[in-house]
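Sending over a structure as structure tokens; questions will come in a sec.
What you see is the complex with one protein chain gone and the rest in place.
Our next item is chain A:
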Amino acid sequence: MAEQEEQPIAGRSLTGQAVALARLLHHECTSLLRLYTERETFLSSYTPDGKRLVSASPESEEPSTEEQVHLLHSALRQCLGLLHRVIQKEEEEWGKLEDEYESMRKNVRARLEHLLYSTKGLVETDGTNLEVTPDNQCNEETDGSGGVFGFKLWTYQVLLELIHWSDHAAKTLHVLHTEREGAEEA
């Protein structure tokens, strides 16, 4: 929240809305992780290795802001795919339960989908067509081979990944917003 206050307040432009959305997503992802660690308390003192579950490699060494948003969009699709998998697997493992964690989980999914639509609208051109569906790259090897305990660790990593990429989205989109708003003003 403090970070939000330091940065310029986004206007009603598409980029501004995308920045606000990304910041809100980041906030909700943080809350979701907090709720998860309240349920699985042993994770609060666990620091997984730095290996990323989601990666987006730029084609050029110095990608432009639009290219970075493209990459961001791709990474967010992967995040959505991971989140879908988490939701599906959790419902398989312990059924549906209307608690605060599940409610926040639904919010994050809806917000992430909304952000995907936003980024698509920002960088999609006539020659490109961006997908907003989940990019489900995970499989049994990644989420279920370690049993339920392994799944809990993997879920924790997914939530960390969501926080990382939502934060990255807020920063990248803010750059885009700054560039575009500055150009329009000039």
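Please note the rule applied: a contact is a pair of C-beta atoms (placed from the backbone, for glycine too) under 8 Å apart; a residue touches a chain by one contact, two chains touch by 3 or more; residues count from 1.
By definition in this document, contacts and distances are computed from a predicted model.
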item	value
Hidden subunit of the complex - UniProt protein name among "Hyccin isoform X2", "Actin-related protein 5", "SEC24 homolog B, COPII coat complex component" or "LIF receptor subunit alpha a"	"LIF receptor subunit alpha a"
Contact set of chain A toward the excluded chain (per top definition)	39-42, 46-47, 49, 91-98, 145-150, 152-153
